[in-house]
Every structure is written in structure tokens, then in C-alpha cells.
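As you look at this complex, bear in mind that one protein chain is not there, while each of the others sits in place.
Chain nomenclature is as follows: A and B, assigned in order of appearance, with residue numbering initiated at 1 for each chain independently.
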Amino acid sequence: MAFAGDWLKPPRHMNGTSFFYFATDQYRYEAKVNEEQLKWGGRFSQMHPADFNAMAARLGWLPSYPQFTQNSLKLVKEAREKGLKEADEVAQYMAQLIKEEKVDWAIEHPDDPRNFPKVFFNWRSNLLGDTGKGHEYFAKHLMGGEDTVLAESGSSWQPETIDIAEKPPEGKVDLFVSLDFRMTSTGLFSDIVLPAATWYEKYDISSTDMHPFIHPFNAAITPPWEAKSDWDAFREISRVFSELAKDHLPACEDLVMSPLSHDTVDEIAQPFGKVFDWRKDGVEPIPGKTMPKFQIVKRDYPNVFHQFTTIGPDIQKGYGSKGVVIPGEDVYKELLNRLGVCGREGLGKGRPDLYSAKHAIEAILDMSGATNGKRAVAGWKSLEKKTGQKLAEIAQGHEEDAYTLLDITAQPRQAISTPVWSGMEKDGRRYSPFTVNTEYMIPWRTLTGRQSFYLDHEVMLDFGEGLPLYLPPLNHGPFLLGEDKVENSGKWLTVRYLTPHQKWGIHTMFTETTNMTTLFRGWQTVWINEEDAASIGIKDNDWIEVYNRNGAVAARAVVTYRIPRGVVYMYHAQDRTMGVPANAINKNRGGTHNSVTRITPKQTHMIGGYSQLSYGFNYYGPTGNQRDTIAIIRRLKEVDWLED
Amino acid sequence: MSSIFWWVILPYIVGTILVLGTLYRFAYRQMSWAAPSTEIHEKKWLRIGSVCFHYGILFAFIGHVMGILIPRGFYLALGITDEVYHAFAIIGGAFAGLLVVIGLVILLIRKIIHTRVRLHSTFADFFTVILVLVVAALGTYITAIYDVFTREYEYRTTIGPWFRSLFTFQPKYHLMESVPTIFKVHVIASFLLFASIPFTRLIHMFSFPIRYPFRAPQQYRSRSHFKR
Partner (left out) sequence: MRIKTQVCMVMHLDKCIGCHTCSVTCKNTWTNRPGVEYVWFNNVETRPGPGYPKQWENTDRFKGGWVLKNGKLRLRAGGPVSKLANIFYNPNMATIQEDFYEPWTYDFEHLFTAPKKDRVPVARPKSLMTGKYIDKPTWSSNWDDDLAGGNEIAPTDPNVQKLQEHIKMEYEKTFMMYLPRICEHCLNPSCVASCPSGALYKRDEDGIVLVDQEACRGWRFCMNGCPYHKVYYNWNTHKAEKCHFCYPRTEAGLPTICSETCVGRIRYIGVVLYDADKVKAAASVEDPKKLYEAQLSVFLDPFDPEVIKEARKAGINDQWIEGAQNSPIYKMAMKWKIALPLHPEYRTLPMVWYVPPLNPIMNHIENEEELATDGYIPAVDQMRIPMEYLASLLTAGDTGIIRHVLLKLTAMRVHMRAKTVGGVDDYKHSQLLKEADTSVEELEEMARLLAVAKYNERFVIPTGRREMKDDLFYQQGACSIEDLAPPEGMIR
């Protein structure tokens, strides 16, 4: 339901790390890692991360979006015009086009305006105040706002396979829309901020593996003024979109490229962990084998609204995730009963109604094994077939459980154990990973079926990481040679800059209320060892700034003996909406904790198509890596609020 | 006719306001009945100002009791001559008056200059301080300057009997007709001040906790006892 799988498959997913690495042009500012640490160095470890990522996309390891510089709707249309009927044929045709280099990989042309993310919809994320690593690059290249990027692409390590424009583009996004009830600084960059209902104004459910409960959210008040719940906001957008689409974007076919994915046969697409690049290693580009899969999806734009507001027919074919399939016939019938039948004229008529958030909640509660015993049993049965073990008993005694929103409103209910998770919540136990694997002999989702310590993939070996090992932090200076043009007459110190999770708060939520900020010292602060501080004339609560080639942040110093010398901590997600003056370097607003960091992609995370090393949405893939970096700290001599 | 207004009608109106107003505040506005201290915002100046003022006003109060409430005959009977009385009254009165005025001036300046104290003062607070200052300044002037340099006025035969007669409901208002203007102004200003008591911070003067030294240090109360 989340990705409209009941109407069409597959969804078009992209991993955020790679997307932002290219979209914000951070790939232009790589520093070559110090040779010492590369002494295993071979074929892959010497590759520029952007080249590696492009290869990963090309070999079907990672998703890649935008897909091609050419329009994917047009590509299908052309194929059809050539008389290709079957999906397979179209995929073959695509592989041919790619091989002959008649289409361009967008990932290799990130600075072609056709590949810019021109419309950006930011839903409940503080992309530009917290989550986006390398904030100043976001500001510069994606948004075209004030920025304090001090690095120069000229002196940085440049990729080989990526087509680089002379002058890096700035402000790629034309329209930025935010829908986020947490009023963060991302809103300050947005062209449109949609009024969002908060937790106490809407209906919702949540659960996590940190505790065993399914929690409801109930509206204590109606959303004030024009605010809407996320569900309602997206539904209304889909309504208008569908109306406009009638004239401007009729139904058509789309080509969706997707990577070799986790928990499917794709896991054995590239056996033995050997890397064969069809571009140069002489192997054929075969979709779903040596390169991504190409599928055709029917886009029914004028009917998006109806698809949004009803449960689609495909649910009857069964659904599930992580390789577990729950049969859908009965579910569909139950849903018709539980949600009511849609009476709206159009595509959705006669289908289970999904108009409001409450409908969506009931649908989830009905379909998920965690809240419906029948589904849990079905899920375990599905896994029984795969593993040959007796598993259905795990959910035994829960067959009749079918929580409703009213049930969980009366009291949060304990989730039922499902095969989607590896913990056991049976008999009042608390979640702990892999308990079902050890207790019910379910193989681990690895090549060996056991816990794996040795990874024999060529890339892992090339990096010298076939076995777990300690790698010292990357050691490079705050600037590359010739980059540092910051006027610096006073005292300063080069330190390791860390951004651990803050003590109070869930991202930026609620730490910014008056009481919460009073709980400590208000915003923003950076912790520093007192001897370090004294050595550069910083006293407790003095204004300071931290900067390096990625940018600068202005804050106040918290001086202590509790942390060792040589490091400073800036607790993450303080955001710069409150109490942040200008930096001294270029008199811009002193940034966020992510102003001095950048995305550091790790190539070994990009491996795909090889057993557990296969991409899975929100499951397995590259992360931005930790924000451990080297920076300079010094006193901020004067405080300028930039108020004139 | 005007003297009936000033020395009969006005005092009774003020008396009525004072008594009814205080009762009203006691019965319905207990929550606002407090000594609205600003010590939490500022201590240094309060220390001098408040102590001067409060002790001054206590002395002044005793002085007024001695001069207005206690008849002249009482002193004569005790063998205290008018000269001795006046010498004593002028010295004591001037001292008390100066304490009050100095204290008030400090408090007023503090109220104006100290931001937090100013922001947390209401109109009534300023009104009170200024009015008390006017009354006190007049009083001090009368005692320390008028009585010494102009003439020694024997208020114990005019103002005193008139004031006491208010309580017997036989107001001898004509006694006030011959009183020097400056005294009249002092008296009228005081009456205005009295009328404002139920509505200002001055109300706290009625709750001087005189029973405190006599009660047990620990207080136990039952919930129901307390909540009536």
C-alpha cells in the first residue's frame, strides 16, 4: 500500500545517499584518501567514489535516479513504435540502446539541466537544517542559497566517468515544497510550506522494534486553520493532479529501472562475488543479470486520485516484504467489509475505500501480521515453505486477534511476532534481533545461511575488508592544499569534529520549545575540552566558530574536562533557527552541525547482486557515513545577528 | 459649605471605601493579598530603600498616634509641657519623615531605573509610591521646616480633636477651618491615600504577622479543615 503496490509495481525508489551526493555536487569536492590507508589498493579502492557509484548503478547494484538523460516515457513509446510487444523485448531493447550508448546514464551527467531535480517535495524531513550531510553544498548547488562552501572543485579529486560541466550549477531546484509539521529551517528555504497537522491533530499509528506496542495517535483537536494531516494533504494534491492530468498528462507507459534486490532471485544474479563490468569486461549487458532490471509500468495519471483513495486489485495476488508472501484473496474481501466499499464514480468504485487516514490505519492493521493474527500465521506459513521448519506456532493463539483503531486507542496492544522481523515477541518477551533464527532454525539471510564474518566479494577483498577489521579514522586536514583562504590572525586549533546524537530530542522535534532549550544552554553549542579551549583563549559560553573546507558553523562553547583533548562535539540536530549569529568568514548565517560535514560514501556499501550484499529499500545500501571530520575551531570575535 | 465636604463628607466616604474595600478584598480577592515584593529581582537598593521606608513609616505612625489620637490633656496630665512635646515631636518626626522620604525616593528611583522592577510594576504601584511620597514629603516639610521656621502649630487642639470626633460621628469640622493650608493639604492627600489602600499593594499593611512568635513552629492541618 505504501508504494501503491496494490495498483502497480515496481515503485521507483532511489537511495538518498547517492542521490544527494550527485544532486548537491559533493562528488566534485572529494579528497583523495591518504595513500597509507590504501595499501591493499587495487582495482576498486582507487576508484573515485562517484565513478564507483556510477558503476554500481550500471551493474544493477544500486538504484539510480534520474534514470537517463532521455525521458523514460518517450523511451517506452519509441520501443512500442518499433513494434516491441513484450516487456522482455523492451528490456532487451533498452539494454541494446545502453550498450550502443544511445541513451545516457543520468548519474554520469548529473550537471545536465535535464537531470536536475527541478521539483522537490520534502515530506517530514529536516533536509536543510539537520539530515543533509554537507549542508553548505545543499545550499549552494541544490538550493542556490547563501552558502559557505570553502572547498574548491579545482583542487579536489575529480571522477573520470562523470561528465562535469565547466562551472558547477547552482540552484538546481526550481520549486521546493515542504510538508513537515516539525517547523524546521527547511521550511525557511522552501517556496511553499504546506500547513501540516501535528500528532495531536490527526489519526495515525506507529510502532518500532524498540518496544512491543502498536501506538495510536488520536486527534485531540481538529487541525487548526488550513492544516491537514499528511494523508489528507497528499490526497488533495492527488485530486488536483489527476484533474490536471486529464488534459496534460494522459495515461501512458513508463520504464522503471530497478536494481538487483534483496530477498529475491536477484541475489544470485552475480555469483561468486566477481565483478564483471559489461562496459569493459567483455560480458553482455543482460537486464536483471549484469545490469539493472527494466520493467514497464502503466502510469494512469488521470486516475491517481482514485488509486490513492481505494485498495487496488493487485493485492489479491498476495503481498508482503522480505520474501514473505501473504495470500491476498481473503484479505481483499475482508478489507471490503472493514473499510467499506468505495462509492465514488470512477476507477475505484466498488473497491475497498481508502479515503481517510482512518481507512488507511484500518487497512494496515488488517494487512499486517503484527496486528492481525491471521496474517501473522500466513506469513509464518510462507516462511515454512521456504525453510522447511515448523514456524506457524510462533503466532499461535493469535489467529483470532485483529486489532482495530478503537482497540489500540483503548490501550496500546502488543505486536504479534511476524516473519518480517527476526525478534520474538511471543510470551511477553521483548524484541531482540535474530531470536527466531536461533530458536527456530531459520537460516540467516546470508549466502551461507549463517552469520557471516567473511565476505568474499571482490570489492570487499580489494578494500581489505573481507574480515571485520579496525580502520583508523580517515586522516586529512581541514583543507586541501591551496584551499584555505580564510583570514586567521588569532589563535585556533585543528580538532576532530563529531556530531553525536543529542541528549534531548527526536531530531529537531520539541527540543526547540522554551522549556526544552532552557534545560541546558539554548542553541547552538559545541563541547570542547577545557585545556584545548584555554590554549586558544576560549572561555565557557564564549562565541566560537568551527570551519573547514565544507563550511562553517557559529555557536557557543561548552567547556569541560569530560571529553578528551583534540575532539569537539556538536550535538546533532540543533538546527539554526534559534540564536545563531553570523560566522566571521563570509558573514553568512553561521550554519548547522552539518555545515562542516559532507557525504562520505563508502564503496563497499554499494555492492549489489550478491546474496546479502544486495540492495533493499530502507534495508541495505550506502549510508552517508558518520560525520566524523577534521575542522578548525576559534573564537568568534564579534556577534552579528544580521538584522539590518 | 466646602469645609463640610472636606472635613465631613470626604472622611466618611474614604472610611467607607477603606472598610468595605478591605472587607471585599479579604473575602473575594485573597489570592491578590500579599506584600508584592520585588526583592527577587533586585536586592541591593531594596535593602536601603525598603528598610528606611518601612521603619520610617512605623515611627511616623507612632508619631501620628501620639500627636493626633492622644489628646493634649493626656500629656499635660503626665506633666509633659508643650515645649517638651514639640521638641520631641519635631526631632522624632523629622527623623521618621526623612527616613520615609529617603526610603521612598530610593524605591522610586529603583522602580524607574531597574528594568525588571519597572516592568513588573503596575500603575497602582507607581501611584502608591508617588502618593505616599507626596504625603510623606508634606508631613516632613510640616514637621521639619514649617514647624521650625514658620511657626509651631498646635495641631493637638484642632486636627487631633477633629480626627477623633470622626469616630464618634460628631465631626467637629469647624475646628479645621483655621488650620494652615499646608496641613489641610497633608490631611486631604492622606485621605486619598487611605481610600486607595484596598486597591493597591498597601493592603499588605493589615497583615503584619503579629501572631507568628506565639504559634507552634510546625503546622499540621487536615485536608478537610483546609478546604472548608
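Basically, a contact is a pair of C-beta atoms (placed from the backbone, for glycine too) under 8 Å apart; a residue touches a chain by one contact, two chains touch by 3 or more.
Just so we're clear, the structure is a prediction, and the values are computed from it rather than from any experiment.
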Give me the visible chains that the unshown chain touches, in label order. A, B
Per the touch definition above, residue among B:4, B:19, B:51 or B:192 touching the missing chain: B:51
Given A:299, A:549 or A:576, the correct residue touching the omitted chain is A:576
Considering the whole complex, not just the chains shown, which residues of subunit A touch the missing one? 145-146, 183, 185, 188-189, 503-504, 512, 514-522, 527, 529-530, 539-541, 543, 556, 558-565, 576-582, 588-589, 639, 641-642
Footprint left on subunit B by the chain that the document does not show: 30-43, 46-47, 50-51, 53-55, 115-116, 119-120, 204, 207-213, 215, 217-228
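Following the convention adopted for this analysis, only the chains that are shown with their structure count from here on.
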Between subunit A and subunit B, centroid-to-centroid distance (C-alpha), Å: 74
